[in-house]
Each structure stands twice: as C-alpha cells, then as structure tokens.
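Complex shown without one protein chain; remaining protein chains in place.
Chain naming follows the written order as A, B and C, and within any one chain the residues start at number 1.
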Amino acid sequence: MEKIKAAIIGSTGYAGEELTKILFNHKSVEVKYLTSKTYLDQKYSDIYQNFNSITDIICTDDNLDKISKETDVIFLALPHGIASKKVTKEVLYNSKVIDLGADFRLKDKEIYEKWYNVEHFSPELLNEAVYGLPEIYREKIKTARLIANPGCYTTCSILSIYPLVKNNLIDTNSIIIDAKSGVTGAGRGVNLGVHYCETNENIKAYKISSHRHTPEIEQELSFALNKKITLQFTPHLIPMNRGILATSYAKLNNGVTKKDIFDCYIEQYKNEKFVRILKENIYPETKWTKGTNFIDIGIFTDSRTNNVIISASIDNLVKGAAGQAVQNMNLLFNLDETEGLMTAGVFPA
Amino acid sequence: MEKIKAAIIGSTGYAGEELTKILFNHKSVEVKYLTSKTYLDQKYSDIYQNFNSITDIICTDDNLDKISKETDVIFLALPHGIASKKVTKEVLYNSKVIDLGADFRLKDKEIYEKWYNVEHFSPELLNEAVYGLPEIYREKIKTARLIANPGCYTTCSILSIYPLVKNNLIDTNSIIIDAKSGVTGAGRGVNLGVHYCETNENIKAYKISSHRHTPEIEQELSFALNKKITLQFTPHLIPMNRGILATSYAKLNNGVTKKDIFDCYIEQYKNEKFVRILKENIYPETKWTKGTNFIDIGIFTDSRTNNVIISASIDNLVKGAAGQAVQNMNLLFNLDETEGLMTAGVFPA
Amino acid sequence: MEKIKAAIIGSTGYAGEELTKILFNHKSVEVKYLTSKTYLDQKYSDIYQNFNSITDIICTDDNLDKISKETDVIFLALPHGIASKKVTKEVLYNSKVIDLGADFRLKDKEIYEKWYNVEHFSPELLNEAVYGLPEIYREKIKTARLIANPGCYTTCSILSIYPLVKNNLIDTNSIIIDAKSGVTGAGRGVNLGVHYCETNENIKAYKISSHRHTPEIEQELSFALNKKITLQFTPHLIPMNRGILATSYAKLNNGVTKKDIFDCYIEQYKNEKFVRILKENIYPETKWTKGTNFIDIGIFTDSRTNNVIISASIDNLVKGAAGQAVQNMNLLFNLDETEGLMTAGVFPA
Partner (left out) sequence: MEKIKAAIIGSTGYAGEELTKILFNHKSVEVKYLTSKTYLDQKYSDIYQNFNSITDIICTDDNLDKISKETDVIFLALPHGIASKKVTKEVLYNSKVIDLGADFRLKDKEIYEKWYNVEHFSPELLNEAVYGLPEIYREKIKTARLIANPGCYTTCSILSIYPLVKNNLIDTNSIIIDAKSGVTGAGRGVNLGVHYCETNENIKAYKISSHRHTPEIEQELSFALNKKITLQFTPHLIPMNRGILATSYAKLNNGVTKKDIFDCYIEQYKNEKFVRILKENIYPETKWTKGTNFIDIGIFTDSRTNNVIISASIDNLVKGAAGQAVQNMNLLFNLDETEGLMTAGVFPA
C-alpha cells in the first residue's frame, strides 16, 4: 500500500514535535513536509536533537497551495487566528486538513471572536468542520475534509463528564472542572511565566472564568444534552513537563447511585480503545498516561454531599493534541484507529 | 527578659524540623529539648545537617512529666492518636502545650474517632483545648493551656472561605475545595508513594471524600455560621516540596456582588498581619508564600455561573504548621504576634 | 516467521519495566513470562498502570528450569548475586540468557567478590559470558549463550573514552570520569535516600572511589589498550527521573590535536547506529537521548590545560539497560540490530 503523504505546518512547537515523532513511527505515513517560520531552512534535527540520526529533513515554509497538492493530509499546529486564513476551498480540495488549533472548533463565529478576540476569516467552513473527538464523532470524522482537533483541557474535560451529561444524571448548573496542566501546555515561547525558576516548585491558578477552552467544553456538553450548559472551568499550572489532570464536580440528580454512574461510563466507552475506566478507589495519575493516547477516568461519589467527582488524566501533547490528531487521521484513511498509538508510554519519565 | 524554654516532641519530622528552625531564630526562645524516637541520642545536626554549626543539641526521649517541669511550652509534632495519651492534667499544670497534630482539633470525640479510626484517650480535654487559628480565636488562645494547632489544608481552606460563610454570602451546600499540596505534606516516612520517581512529574487526587481535614474545616465553618455545613474537599499531590494551593468554589447568594465580597474579606482581615488579600486579577502562587507565615488570598467571581472562586496559598510547613504554632506561642506569652515570623521567605527555592 | 519467546525475570523493577515496554512494541517478540517476587500473582498492569489495556499478563515466579524450556531468551533484571546462582548449564542449554545485572560482567572472580562483597556461584561461566556492548563485541555477541549486559554508568563511560584509549591518545593515568545520574538509577526500592523531598532540589556525589561500576570500566578500557588502567570514577545523584551525563577528562599525549580526536571518534563509530558524535561546540543533553537507545558524545579540548574533555549522555534505562539488552537480543537472533529501538524518544518528558 502506498504511504499517506503528510505535512506538518508549524512543526517546531511542542505539539508539532510530538506529532512529528508519532508520524515517523507510523508505518503507513511518509512525512513530506515539516514547516517552521522560526527555523526556516534549518535541519529539524538541529532544533530537536532527539531526531538526530532519525531524519535529515529541512524545515520549509508553509505554502499550503503547493503543499496540499503534494500531500494527502495536512496537520496544522499554529497559533489561533492563522488557520482560518490558510485553509481555503482549494486546499481542502487537494488534501485533508487536521487543525490542532482552535479556529474551527467553535461552531458559533461570534463566540469564537468574543473569546479569542480575533476575526474569523472563513466562517463558511465552520459548519463543515468536524470536531475531532472520535469517542463522540467517529463516523463523521471518517468522511470529513476538515477536522478541528480538540484542545487539551477540552479533551480531558469533555470525556470526563460526557456520560453524566448525556444520560442526564447531574444538575448541569453545578458543574465545576478544576484542571491542572504541565508546562508544555503553555507552549515553547519564552516569557517570565515559563522561566524555570518561576515555574519550578510553584503552583498557581490562572485565567479563572476566562480560559478559552471553556466555550469549547460547554459547546460539546450542550450538544450532548441538547440544552445550553454553562460551567466553571479553572486551569492551574503545575511544575512538570506533561500531563493534565482534571477533577470535575457536579451534584447528582435525585436517586442516582454510584452503580448507575459506573454503568453509564462503562456503557458509553465500552468499545473505546483509548478510554480506561479505572476500578473503584483507583486514582488516575498523569504518569500512567504519559506518552500515551489514553485517558484514565476515575469515578467517585460522596454520599455526604451528593456530589459525583470525576478525576481524569491525559497526556496533553498526545490525547490532548498530536495523538488524537493521528487517531483522527487513522479514521480518515480507514486505518486501524490505534495504528501508531498503542504504546505503554514511558515511565518513569 | 528571661527566655521562654521550649521543647519539641517529635522534632525530626518535617514540621518538627521547621519549628526547630524558627525557634532557633526566635530571639525570645531557648530550645531546651528536641525529642525523637527514631533518632534517639543522636545529634540533631547529624540528622538535619543544615543545623551543623548552629546547634550541638542531642535528641532525647519524650518524657513529658520531666520535660514539662523544665519548660514553659511544649510543642507536639506527633502522629495522631499519641498526643491524646501524652497530654495529662499534670503536664498542662506544668507547661503550656501546643499540639501540631489532630488529637485536640475536633470538639466531637465521635467524629474524631470515626474519621481517625482510633480511640481518643483524653476526651475531657477537648472542651478546654483552643483551636489555634489566631485569625478566629486570638483572644481565647492568649489564655489557653492547650492549643490544637490547625492542619495545613485546614488553615488554607478555612481562611479562604470563612468571610463568605460568616457573612452568609454563599449557598453553603455548594462549597467545593480543590486543594493541592507539595510532598512534605505526606511526611518523612518512606513508602513507594513518596519515592522520587513515582512522585516527580506526576499529579494525582487522593482520598476523595475521605480526607481527615474535612471534618475540621466543616467544624469551623459551621461554628462561623452557627449551622451545620457539609462540603466537598479534594486533596491532590503535586511534584514540589512545599506549599498548598486551595481553589474553592461556591454559588453566590442572590444579589451578592464582587464588591461585596472584596469588602467583606478586607473588613474581616484588616488587622491581620499574615493575611494578604491580593488585588483584583492577581493570582496566588505558592512560591510567594514559601518559607513565610503568610496566606495569600485571591478573589474571583464569574457572572456567567454566579460562582465565587477563592484561590489561596500557604506554606504547609509554616502557616500550615510550625509558623502558626509559633504565632500561637507568641500570643500565649504576650509577645508581638509576628516575632520570629515576619520574613519574605526564600525565592526562588 | 515465528516470534521469539521471551521471559523477563524481575520485571517489576525500573529496568524490567522498560524492557517489558520495549518488548511489547517489538514486532518479532512474544512476551511469555513476566516474573516478580514482590508482586507474585498480580496483574502487571495493576503495578504499572501504563500497561492497562496493553496486557493482562500476570506476574509469575521465576522457575528458570521451566521457563527456559518454554522460551528462546531470558532476560534477568535482578539484584547482584542472584543471577550467578540461577544461571545453570541446563538453563543455558535451553535458552539464551541476557543478564542485565552485574554477575557476569567482570572476568575476574576475585575483583567481583571484592567490589560486590558476595560470593560468585558460577565462576565457570565467567569466561563464556560475552560482555554485551555491541559497539565492541558485536561479533561475539551474535553467537553467545550468555550475555552480560553492561551497567548504565559503564556504557556511557566506556563508549565515551574507548577511542582515546584504544588509539593511545591520552595519558591513562589521568582519566577522571565525573558522572551524573537521574534517580531511576537508584532503583525502585524505598528508603530515605530516594524520598521525594530528600532528592528533589538537591545534588550530591556518592560512593567516591568505591562505586562498583569502576572495575567494569577499567576492565574494558584495559582490554582496549592491553594494559591495566586505573581511573577515577565519581557518580552524582541528580534531581530528575532518567538520564546519565558523564563528563570525562584526560591529559592528551604529546602532539595530539583536536582534529586527531574527532577523526578517531568518527572512524571508531562510523557504522554505529546508536552512537551520535555531535558537531563541534554542541553539548550533549540528557533530554535528547531520553527514551532512546542513543549515546550522544560531545568532544572538547582545552589548549590551555592540554586536556581532552568528553561529555556524553544516555538514557540509563535504555542504552544503559533495557534498550541495550534488546540490541543484544536482536544480534543474537539475527534481526536488524535497531529493531524496536529506532525512535526519537519523548521530549519534553
């Protein structure tokens, strides 16, 4: 079988690098283009020296007209506001596009423009774009031209509470998601906020009530219940490289038991290869999902407060970005959904 | 003035060591005894080599009858269940006692025995013991014989939401406290859970709905409102040595504004030397309270969800243990409450 | 082709776990047995939860007589002193053995017994055992029955200075190896020395002039020069999970130039897939070899002191243990030497 020809646009950020690594290990893919504005014309392995002896590929610029004609799939790993300019009808005519950024995730242009504070340049594609969460949209993904790969916090949050919402087990006015992320989530750009000595041995919350992943989580949960949901989402920065842990809270509806909840999660995810429902009293830890495409979900209830508490972990760069993008690619090209992704990760690391 | 003679019982745990350090820097205190079961008869500075050239004191055993006759104040830093045996009427007759452990914090013997799963051996002292949170019980502390120094999570949690509860600004059925602690909180005992490679680069929640600091927080908030409060408390283990960050959530009562909330915190804590209410949009970070007796409190509201969100940080070994114990000692002996405690800490560390 | 049947004896230590992970990803291997004394009869994925959904295999005991009859290769990942009892003629008759421990590395029984302070129970195998450093003993490895997989510090140290010694470019009396290791090198056993709070934010040297990898390095360098070499080896413990960096020093012989040195390294390693000689002025960093089987070697000279300085990095669990063991297995079974090992690792992690 001929290999899928792939390009990664914005390959030198952390998500781009993770994607590059997964694709180089993927037996059905040939990486044709790695593009980079910052490192144009430089050897990729001079920037990420872990690729030394793996590839001699040179970073090129991101001419999507040309690249789309020579590839089967284009991954975009760009700051928000750029993809909505770059993805044109012509590009989509030539090649599948999987966008790891935010530009095509929100169906409502106004919500996008309000939370991201930029203009959207291709609102006509919002409807066509398929939200790339295979556990919800698997069938639509298979036939899409443009996939909006979910955010990292978003993936962890939605999969954490989707069964509760969809099955109407909770008071949706009471949802609180308290999420914690490693520093790769902040990207590779330099500023005092990611200086080693300012981040190490420190925790803080940030963007309380204003983080851009909030409307994305709300959109998908609202679709699940077919009713507008507003929720509290709080991100925290944690002194580690990788991983997200989200601990979510909601009031249970009357009469809902712990068994009901376990049953509903098991039913929802019974065929999902990358969702692991943990046994009772087992806590998710980010170390166990590190370097993998799994989400680990722990289910807890408190009879004193009548709350359900879901704690879930992912690797923000894998299931939260590059791994999920490859999972979507596998679906697009009718490959085994787990191809290139079924690994025990790396521990301790 | 003659110095206060002090003993630290259980001086070789992390809280004991922090206390030792603060007392050696305290101009009104003479450390007479450092006791240790594990390191009996060894030089303290051979165990904690940072004390090399500071003191040659030897660890002794914890004969409280003898020690209480030779000291003015005894600090207990022991596992729960031991202090309730050791603190007798005779000991209290001879010396003031500040217990950093849990044995005298809960007023209700049954709640203690249920959550701690041990018998309480001196229930007759529960009523006499004063809960050592100076921001609430300052006057009672000054004349106490036995002080129950609050827990680390507890201190951070209570001070975080006390003004909201006392002023009846929130729906107390909706309180959620999502707390994160550095690893010193787990103590110096060895087990796989604190192995460097199992803890580093990892986050997890633990003891969801069952952590022993829960009834302590509930007790004090219930006293504040004069009504029984039940709440959700979730601790997380974070890969850093020191510090607690607690992010707390509650639904606002009708009509309560952000200004109301700020005003109420400022009023509540206006005379408190160790409470710092942060300006709007400033987030607490554990690095800024590290090595200090301060609590930093950030106040946030979300008009979309009608939640108030309080994020607060302390140093678990200082305001969460040893520093607060010294603050209580200062009150007991009529010293300036901040003596030995007013430092900018250590950053970056 | 039929798969190679493999057993890992001592699979629940860190090296055993890394080996398990590599073998589960190796297309020519079937893992038949994972043994564990500590976790006997438990699911492997309950101990290392990253294997959840990857395998349901149960830890068994280490009956080598039985296991050797049902497998093609047995990996031993045991504390020193045990393998020399377990590996018998019968076992070797049935199966190939790759020992990740120290028992068969030193050719001289007396040196072994002196440095390891235990009796050696099968000295008759010392001569047969092949030292499993493919870059030196590739041809012998291919036909061996018993392979002594090198130590982690040893691998990094020998490959660092082997070309200098073999080509007689340095004064061998002047060799100093200053090595730094992450904490996985200390194993998974619990003690105060690996408690998170005692290891984090700390560095120390340890076992100066007495570390057991010293005679192993000396043995191989002495073989290279055919002259007894004694050298200084100092290990340090570094607050990170994985990786070794060794910085080695020696006085250059008269007239040796920087070009001579680069030429000699390039010549020595020109066909080596896992040795990367870095360009001038590029420094090895452990992050670039993390999760890989590569060694990165940086070459430096100082005309002021006439020293050559070699700085080299490996992943202690991969090229320093499990990866090298698989490299040896590939050679033993006539597979591509890089099978299952040619990855860009995981960064940032």
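By our rule, a contact is a pair of C-beta atoms (placed from the backbone, for glycine too) under 8 Å apart; a residue touches a chain by one contact, two chains touch by 3 or more.
For clarity, every value in this text was computed on a predicted model and none was experimentally measured.
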In the complete complex, the chain left out here touches which of the visible ones?
A, B, C
Of the listed residues A:K66, A:R188 or A:K273, which contacts the missing chain in the full complex?
A:R188
So one chain is hidden, and I want to know which residue out of C:I4, C:A148, C:L245 or C:V318 touches that hidden chain in the complete assembly.
C:L245
Which listed residue (A:N241, A:Q268 or A:S313) would be found touching the missing chain in the intact complex?
A:N241
Based on the whole complex, identify which of B:T199, B:T292 or B:N306 touches the chain you can't see.
B:T292
Touching the hidden chain in the complete assembly: which of B:K21, B:K96, B:K180 or B:K319 does that?
B:K21
Absent-chain interface as seen on chain A, which is shown:
14, 183-184, 188, 190-192, 194-197, 199-201, 239-241, 349
Note that chain B touches the chain not displayed via residues 14, 17, 20-21, 24-25, 48-54, 184, 201, 241-242, 273, 276, 282, 285, 287-292, 294, 296, 342-349
On chain C, what residues meet the omitted chain?
173-174, 176, 178, 180, 182, 197-198, 200-206, 208-209, 230-232, 234, 236, 238-243, 245, 247, 249, 283-287, 290, 298, 300-302, 304-305, 307, 309, 311, 313, 348-349
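Operating definition for what follows: only the chains that are shown with their structure count from here on.
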By CA centroids, point me to the most central chain in this structure.
A
Distance between chain A and chain B based on Cα centroids, please, to the nearest Å.
39
Between the Cα centroids of chain A and chain C the separation in whole angstrom comes to 36
Whole-angstrom distance, CA centroid of chain B to CA centroid of chain C, is 47
In chain B, what residues contact two or more other chains?
197, 200-201, 239-241, 349
